[in-house]
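Yeah, one chain of the complex is gone here, protein chain that is, but the others are all in their spots.
After this line comes subunit A, so read on.
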Amino acid sequence: MHLLTWTRRGLLATGTALALSFGLGLPATAQTPPGVLIVGQIAEPKALDPAAVTAVNDFRILMNVYDGLVRYKSGTLEVEPALATAWEISEDGTEYTFTLREGVTFHDGSPFNAEAVVFNFERMLNEDHSYHDTGPFPLAFFFSSVSSVEAVDDLTVKFTLSEPYAPFLSNLAYPTGLIVSPAAVEQHGADFGRNPSGTGAFTFAEWRSNEAVVVEANPDYWDGAPELQAVVFRPITDANTRTAEMLAGGIDMMVEVPPVALSQFQDDAFQVFEQAGPHVWFLILNAKEGPFADKRVRQAANYAINKEALVNDVLEGTAEVAAGPTPPAFAWAYNEALEPYPYDPEKAKELIAEAGAEGAELTFYVTEGGSGMLDPVAMGTAIQADLNAVGLDTTIETYEWNTFLGQVNPGLEGKADMAEMAWMTNDPDTLPFLALRTDAWPDKGGFNSGYYSNPEVDELLEKARVATDQDERAALYKQMQEIVQEDAPWVFVANWKQNAVTNDRVEGFELQPSFFLLLDDVSKD
C-alpha cells in the first residue's frame, strides 16, 4: 500500500517536471534574429590569425575580417585590386611594386600603410623579427621566393623576389596573404589569434570557445558597409547534427552538406548552392614499377573506372568528372579541348592484353577520410570493383588520414601500385609543380609519389612558373594538361563541387570558386 502511494506521488512529480521542461523548451527554438546570420561551421577555428592557420574552415571567417593586397574577382580565380589599388611588375618578373589604398584603417584604429605591409611579411618570413615568435606560420613558404619587402613611401610597397615566380599574385590573394594590424599583434602577442584586427567588412566581436565566433558589421568598410549587422560562426563538427540544426532552424547557413543529406533541403524553405572549385580527386599510379610502369596499363585504368557512376551514385552529384590534372575552375588556364577518358572496359581489356598485364595483382591505398577526400572508402571500393572487372586483381589497404599521408607522401615504391589523393590549390601552378615534375619525386622533397617523369612536362612547368604574362602561362599549362592526360600518371576522377544551404530568409549569397565564404553582400530578414 505504502509503495503505491509513493508511486502515485512520484508520477505526479514526474509529470510536473515533464510539463515544466516542455514549457521551457519552446522559447529556446525561436527563430534566429533578423540581420544576424548564423553559420554552421565544420569545426572550431584554430586561430583568427591568417598567417598562422591552414584550414578552409578558418579561412571562411578570416576572409570576412581581413583584406589582402589583392583578391579574387567574384566568381573567378582571377586577381583584382583590394588593399592595393594597382601594381607594377618589373620586366624580369622579380620586382612587384604595389600602390596602396589611401585612408584605410584597421579595426583597432591604427592606419593601414606600407609599414604595416612590411611588418606582416617580415613577421612571417624573417626569423629575427621581434614578432616571428607569434607563429609558427606553416604556409609561409607560399612567399619563400620573397627576398625583401620595403616601404618605398607611405603608400608604396616593393617586393623583391629571388627569382621570377608567377603564382606570387594569387598567393597574395590567398588567406595567408591577408594583412593584419601590426598594432594589435604588438598588443596581444601570441594571443593575437584570439584578438584579431584587420581591415575587412566585419570586425571581430567575441570568441566563445567551442560555441561561437561573432563578428559585427564594419560601418567604415572601404568597399561599402555590409548589409548584415553580425555573423555568428558556430562550430558543429558532426555532419548529421549540422544537418539537424539546419532543419530545426538553429542556423541560417551550413557549409559542406553531406551528399546524402542534400535531399532533405529540396523544399522552398531552403536554397541549395553548388560551385565547382579548384579541387581534383585522383589516383596516383606507381609509374616506376609493377604493371603501371607501362603507359598502356595506366590508360587502361582510366578507361576501366566508371567515373560517371562514382560522381552520380557514390557522390550523389556533388562532383563532376575530371578530364585532366587541372580543375576547370582555373578557367583561364584550363584546356577546354580535353575530354575525360570515357568508361570503356573493352578498350581497357585490350590495352591490358597488349601490355601483357592480365591478372596483375595491385595494391591500392585507400584513406578513411581527410581534407578534400570526399567519400574515400566507398569510392575506393567502387574503383576496386571496376578494376577487378577488367582483370586487374586489386587489393585495398585502408589507413587513417594522417597515417595514410605518412605512407603515400614518401612515395609508393615497394609498397603499393596506386593511392587515392585530392588537392585544393589557389593557383594552377601549385599541384602539377609539386606533384608531376621529375624534380618533385619524394626523395627531392616533392609529392610526385608515383614517380611520373616527362622532360617535356618539366620544361613547360618551369617555363610557366617564371612567365609573368597570364596568356603565356595559360598556353603552357594547356599544353602540359594535354601531355599529362595522354601519359596518364594518374586516374583523373572528380572535381568536387562545394555546397552550402541557406534558409529562405538569406539573400545575396553566392559560393565562390575559391571556396572562400564571402558575406559582405549577404542580407537576412
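One rule holds for everything that comes next: contacts are C-beta pairs under 8 Å (C-beta built on N, C-alpha and C of every residue); 3 or more make two chains touch, one makes a residue touch a chain; residues count from 1.
FYI, contacts and distances are computed from a predicted model.
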| item | value |
| --- | --- |
| Missing subunit (named according to UniProt) among the choices "L-serine dehydratase", "NADH-quinone oxidoreductase subunit H", "Peptide/opine/nickel uptake family ABC transporter, permease protein" or "Stage V sporulation protein AC" | "Peptide/opine/nickel uptake family ABC transporter, permease protein" |
| Contact with the hidden chain (one of A:325, A:428 or A:446) | A:446 |
| Sole contact to the chain not displayed, among A:93, A:198 or A:250 | A:250 |
| Listed residues A:151, A:183, A:212 or A:331, member touching the removed chain | A:212 |
| Options A:54, A:90, A:271 or A:312, residue touching the unrepresented chain | A:54 |
| Among A:44, A:67, A:320 or A:429, the residue in touch with the chain that has been omitted | A:44 |
| Contact footprint on subunit A, counting only the chain that is left out | 1-3, 6-7, 10, 21-22, 24-26, 28-29, 32-33, 36, 38, 43-44, 46-47, 49, 52, 54, 135-136, 138-139, 141, 190-191, 193-194, 209-212, 232, 234-238, 240-241, 244-245, 247-250, 371-372, 400-403, 405-406, 409-410, 423-425, 434, 442, 445-447 |
